[in-house]
Structure formats: structure tokens, C-alpha cells
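Yeah, one chain of the complex is gone here, protein chain that is, but the others are all in their spots.
Now for subunit A:
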């Protein structure tokens, strides 16, 4: 199999490639005169002054980008990063223009979070030295299209730079498609023995073998379509991992403790998906010579980088708001809640505005049935599409339960929930509306809105 044999070659080359050729080339100084008009040529010229690492995939880009930046800053003086936005190239140009480069002896690193749809254009302009591929899960299909189409968009960008190193989540079989010549560094999970033989649950996507489109089996799965996969129709299987999670020590909603290549690390956030993000950052860092001690330091340094899951005190309730937007994400939130053994109340809020995805049918693919096994004392639903989610839970064995069409009622209900521990699973605009209400009632002091 060509894919497989090329892996072996690439893995060997990659570390040397990245370390010697890419990052120690000796930089030139940034022409100061560029701080004017933005045009593509300017961008290309400026891009030459940087070593660009492009982070893409459907989920986890932001945290992965942040973690990679943190890790690299432990060793490199000049590491700059962007915040992904609609005006991609202009934003990147702005980032480069405003960067203050301290060390002129080597090119600064530019770690960029790039939406799948923009990978081709960004690659053409910036010629990245490396790509980090996190995962591809389907999102609201009325907007984002199909996973193989999404991957095709990423491939078009990578194909423009065949010499760029790929840092690949090798637990995700879709990334084995495309027969790319690029050097490759694979990361994934090896936390249990590769003994099992299972298939992904029926509502998982991206489970086809790249060789013959047969349905893949797994020695073990981490979640969704990720894990140690293999084919039963030919010799296709997950490639050998260069960097791996070797043990899960403790998973809680607030932190995860795990081993990377035999050494223990901790991040101050729950959720298996966040361990993947940390693993990606570790992989990039180790490949670029960041020491384990430095990575420890980067992971431990600041809790705030993990954002998104914040706790708000509502009377005597500690309320954790978690964002849900698609089945894989919602299932991961449910898995995270399972790691909290305490009695809890759960409120599920569904909106279907543009930013939430206007099609609500995805809630039927999320495994809300799991709420049964996690010590839930009270369950309620709400939001503009409360009826959808109410019926979803009702039909899943939870029967009649309270539902709240207005956000005012939702806050009132939260105040009266029977446990101190409250989880709110909410789609994006429902979360914003809830925060607005909480702010009005004085529960959110500085009235920060979400990202």
C-alpha cells in the first residue's frame, strides 16, 4: 500500500527536516515600510519573514493554536498568533504588521488558526512550513458541507506545499486519505492495549477505509471516529504513532491528568477532546525541540486559556455553561459530565438561529440517553426551540419534564434547581441570551459576553 509505505519514510525524515531546515534558517528583519497598504504581494513578502504553522480542522482549533503558541514560547523568543475571523488574510497581515520581533537571528514563528475553507488561500499566500490537522467532524450541514469535501479543501492547501511537515491526529482515519508526499508526524492515543475489535456506533461519520471504502474496525476508540482503527479487507491500519497519550490517570470536568510518552501531564480543563489538543501541542513542541519540562510549564501556566467552560454562581448554585452545536461536540460534553460523580441538575437550551445552525435534527444523533447514568436529579429544557429538545428527551426515556420557552424562566428555574451543581448545555445564541439574563440579574458582574 503506497500510503503505508510512505508513512514510514516520512516519519523518519520529519524531525530532522523541521529542526534543521525550517527553523534555523536565519531570519531577515521585517521591512518597516510595510505598515501601509495591504495587498497580496506584500503579504507574500512578509510571509517570507516568518515560519508559519497552520492549524486547521473542524473542532479544537482555537485551543490547539493557543496551546501550541504557549508551548513554543517556552523555547522561542518570537511566537505570534492570530484569532481566526472572517477577514482571514487581512487579519493575518495585521497580526504580522503589529508583531514586535525581539530576536532578529531567527525567523519568528507564526501560529495560525485557519478555517478549513481558507486553508488553500492562506497556503498559497503564506507557504506554511507545517500544518497541524486536528480532526474533521461534521457540523451544521446547512452551512459547512460534507466532511470529505471539507478535507478536500484542506488537501488543496497542503498540496501547494508538498515539503511542509504535517502534524497529524492519526487517530482520525480521514487524514490518511490523499496520498500526500509531505513529511508527517503522527500523534494519537495508545492508552489501552490494542486488543479489541469493535465498530464505531451507527451515528458516527468518517469511518470508511481510504483504501477501499470498507467500514473500519477499531482495536479501541477514544471517541467518535477516532482511535486505533484497522481494516478487515486489507492491511490498512493506523500508522505508528510518533507521540502518544500512553495513560489516562484522572478525568474530571475541571482537569485531566494523563501520560504523554510515559510522563504525567495535567491540563486544567476536562474532556477527552482537550487532551487531543494538548497532545497536538506537545507533538509540535517536542518536534521543535521544546523540552518536557518546558511543556509542563506551558500546560500549567494559566487556567484562563482554557476558557469556554466557565462557572457562574447563581445563588447557591455553581452553574457550568457548556456549548453544544453538533453531535460529536454534545457527546463529548456528556462524556465530560460523566466524569463528575456529584449529584447534578441539567438544563438543555436549544436555539436554531444562523449561529446555532438552523437545522435542529442533529440533536437526534447526540446521545442524550447518556444522561440517565450520571446522577442527574433534575432535568429541564428551554430556548427558542425548546419543543424540539423537550421531545428529544421525552422520547429518550426521560418522560415529561419542565420546559421553559423564555430565558427569564430559565434563570428562575436554575435558581430553584435541587442540586448545587448545575450544568447548562446550550447552543451558541442560547448561551448568549442566557448570559444576558444572568447579567441583568447581577450574576455576571462585568457583563462579559462569550467569545
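Here is the rule we use: contacts are C-beta pairs under 8 Å (C-beta built on N, C-alpha and C of every residue); 3 or more make two chains touch, one makes a residue touch a chain; residues count from 1.
We take it that contacts and distances are computed from a predicted model.
Undergrad: UniProt name of the unshown chain, from "NADH-quinone oxidoreductase subunit H", "Multisubunit potassium/proton antiporter, PhaG subunit", "Lipid II isoglutaminyl synthase (glutamine-hydrolyzing) subunit GatD" or "Electron transfer flavoprotein small subunit"?
TA: "Lipid II isoglutaminyl synthase (glutamine-hydrolyzing) subunit GatD"
Undergrad: Specify the residue from the set A:175, A:229, A:282 or A:362 that touches the hidden chain.
TA: Candidates A:175, A:229, A:282 or A:362; residue touching the omitted chain: A:362.
Undergrad: With the full complex in mind, choose from A:138, A:184, A:221 or A:344 the residue touching the hidden chain.
TA: Only one listed residue reaches the unshown chain, and that is A:138.
Undergrad: Consider the whole complex, including the chain that is not shown, and state which of A:58, A:165, A:186 or A:204 touches that chain.
TA: Looking across A:58, A:165, A:186 or A:204, the contact with the absent chain belongs to A:204.
Undergrad: Give me the subunit A residues in contact with the hidden chain, please.
TA: Touching the missing chain: residues 138, 141-142, 146-149, 199-205, 207-208, 213-215, 358-365, 387-388, 391-392, 394-396.
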